[in-house]
Each structure stands twice: as C-alpha cells, then as structure tokens.
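Below you will find the structure I want to go over with you.
Note that one protein chain of the assembly has been removed; the remaining protein chains are unaltered in position.
Moving on to chain A:
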Amino acid sequence: MGISRVFVANRGEIAVRVIRACKALSIETVLGVSSADRETMGARLADKVVCIGPARSTDSYLNRQAILATALATECDAIHPGYGFLSEDAEFARLCHENGLIFIGPTPENIRRMGNKLEARSLAKEFNVPLAEGSARLYSADEALETAEQVGYPILLKAAAGGGGRGIRVVDAPEKLKAAFEGASAEAAAAFGDGAMFMERYIGNARHVEVQILADNHGNVIHLGERDCSLQRRYQKMVEESPAPGLSDKLRQQIHESAVTLAKNIGYVSAGTVEFIVDMDRSQFYFLEMNTRVQVEHPITEAVTGVDIVAQQLRIAAGEKLDINQGEVKVEGHSIECRINAEAPLRGFQPSPGRISRWRPPSGSGIRLDSHGFEGYFMPPYYDSLLGKLIVHGKDRQDALAMMEQALAGFEIEGVETTIPFLQYVIVNDDFVTGNFNTRWLEKVATTFLESQAVDS
C-alpha cells in the first residue's frame, strides 16, 4: 500500500479503532496525545506516541500546526483525523496536502461544500435530491416571518454552519419567531463564526436515516445500506441500528440512490454519510446534511455488510480502487449499537469522569465492543464522555435486541457512572421493540426513566 506510517490525530475509542485498522494492514502508527492522554489504550497500542500539547483540546487535538509539525517530524505519510476535532476542517485538510501529507478523508473542497448547510442544500437541489420545504438564506427576522407564513408552523430554524444541536430552534407560533431567530443566529455566530440562518418545515413524526457511502479516486461510488439514528437526546445519538426498521423497500432504495447521486455529483472521495429525515406519516424523505468523515456509529454497518470502513478509508487514501462493487454489498441480519457514555443518567446525564475501578465487558459471538476503557483507566474531564460502543449483530432485529439486553446486563463498570442503566430501560421499551418511535421519542423516555427510578428508590 502507498501508505506506510499514519499519524492518528484523535483520541479515545476512535484512536484505538484507527490504530487497530492500521496494524491489520501493516501500517505503522504515531499517536499524538495531549498531556492528559499519555496513559490511554491508544498510547499503549500505537507504535510511537508524541505529546502534542496540554489537556485543553484547542492547544492539542485542535492545534493544526502542532499536529502537522509532529506528523512531518515523525515521517508519517498520512493523517487520520477520526471524527470530531479536525476531521471536518477543510483548512486542515488543505494544509495536509500542502505539506505533502495524505489527509485520510475527503477533499478539502468536499468538506467545505458539505460543511455549509446552505450550500449543501443548494447542491442537493441541483441534483434532484429531495429537500424538506424551506428557504434559502434568511437575512432578517422579518424575512423569516414572511417565509414561515408560506411554509406553515411549526418550523425549524437552522444555522447554515450549525452542528451538534447548536443554532437550531423549533418555532410553533409567529410571535416566538423573532426571538428564536436572533437567539439561534447569535449562538451560531459565537460557536461557528457564521450566523447565517435558513428555515425548514418541521416534521413531527420523523426518523433520522443515514446512508453510508464509500467513494474512491477513480469515480466509483457505492453505498453500504442505511442506519437509523432516531434515538437522540439533545441531538446526541444514543442508540443506532442497521437496517432501519419500518421503511418500505421502495423508500429504502430511493434513499440509497439519492445518497449515491449526491456523492457522485459532488465528486466525493472517501467514506461519508448522507443524512436524511424520513417523514413517517407521508412516507417521504428529505436531505438533511452530509457528514464528511467516519461516523461514530460506523460499526453497525460493518456488522451487517462485513465491510471494514476504516480499512477502506485507508485504501482509498492510498489511491486504490474500491475492491467491492454495489452488487457485492449484502446486508445480512440486524445490528444495534448502544453508546456507553460516562454520564450519570439520574443526574441529568451529567458527565461522570473518574478512574474505572472495575471493567468487565461482555463478550461472545456477535458482540463487539469498541472502547478505550480498561480497569484502572482514568477518564479525564476534558473531553467528551463517550467511553465505548457496544455493538451486537443478530440474525434479525428481535434477535439483536435480545443479545443487546444480555450484553448490557453483563457489562460491569465501576468507578464512573454510565448510561448503561438508561440503555437497558430503552431497549426493552415496548415502543422501541415494536418500532413505534421517532426523533422526539428518546427525550420522552428519558423523562419516564427518571420517574421510574424515583419510584424504585
């Protein structure tokens, strides 16, 4: 392969995932760590570890210059950015190329165009990918009021540069629009340096369905089926599954085709994900955005298709052609992922950092754990709370649910609080088991969970 040493510019479970994928392909790894992350699993597994800065991520994992300098000095030929941090930073991708380093991901142009939701929307429209009814950029609250009259309340206000739930507001009445517009715009300007806003029709009974794309430098684009990621709390996904339940074959196929069409037409390269909102009442789907990186929830797609997405990213970055075609992609069985976060569900999902004093993960056929946790590991308070992802692969959804129930029950963690008790509550809930859920469902379940715990104790 044309890549012999990869600089891993990330931390936590995804750093471990990337290092393992590199090892399997006989690629050496250099891991850049902050001073708080020297004694991590990634640091144990990497061939070389360099401390690139202090705990604060703006000075370490987000420090483009420090990462580039270290990657060059350690003679790496490529950088894997993981997800988050610099993974969707078009300027960083450009600087990699400028310095002769391969950025393991899409082109800077891909990242830039899809990173702006307004531009992504106009591209989707150009290539006939369905868009939720909405607007172009809105320059004022008054303009938003006029547009909302045409679209019809409730509406969704969104920041063009938004992400992670920031810069988004649901507005159900005209008198609330002005304050929501100004608040969301200011929030986006502060968080992303861009206060541009637009509007979409709000879909009440919605599912979040996304399509995994792989594209090489030779014009080949395939999809690896879809994932349902409707179970979100504060726009953070908690449970994901593949395939998505409750879609007709026709709808599923249309969603796949739209995703491939968009990726092909924008000249997309590497692994990426096209996100859609599915209106379950109308059986229609709408383009939401494209994520130009490997997703946290990629393992469920790997489980049902047998394709190693991170290995594919490495091969594509090395200039190789995809070694599978669309006809060879088969979705088998059903996979579910639960995110194990170091959070205290009973205390409003407050982060719960600390030292893990007991760590007994479940294991067995069809169970996979992607985690950087181990007994004795100190989960630092500086970064996100994801401690691991528990993935099961069963012969069907019912089978997968039963496996997940057992796996969660068998996962012993002490020293930090985790989302496991909440996840156990969620996956046996009748609505979830029967597929009667939407993107607002998990918030409600979080409330009933708290009530049930209060009664129990």
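List of remarks:
Note that in this section contacts are C-beta pairs under 8 Å (C-beta built on N, C-alpha and C of every residue); 3 or more make two chains touch, one makes a residue touch a chain; residues count from 1.
Throughout what follows, contacts and distances are computed from a predicted model.
A chain of the complex is left out here; the name its UniProt entry carries, from "Peptide ABC transporter ATP-binding protein", "Biotin carboxyl carrier protein of acetyl-CoA carboxylase", "Cytochrome c-type protein" or "Fumarate reductase flavoprotein subunit", is "Biotin carboxyl carrier protein of acetyl-CoA carboxylase".
For the options A:A9, A:I27 or A:A46, the residue in contact with the chain missing from this view is A:A46.
If you put the hidden chain back, the residue from A:Y83, A:F127 or A:F378 that touches it is A:F378. Only one of the listed residues, A:S57, A:T70 or A:S371, touches the absent chain: A:T70. Within the entire complex, the positions of chain A that touch the omitted partner chain are 32, 35-36, 38-39, 43-44, 46-55, 60, 65-66, 68-70, 73-74, 99, 352-355, 357, 375-376, 378, 380-381, 415.
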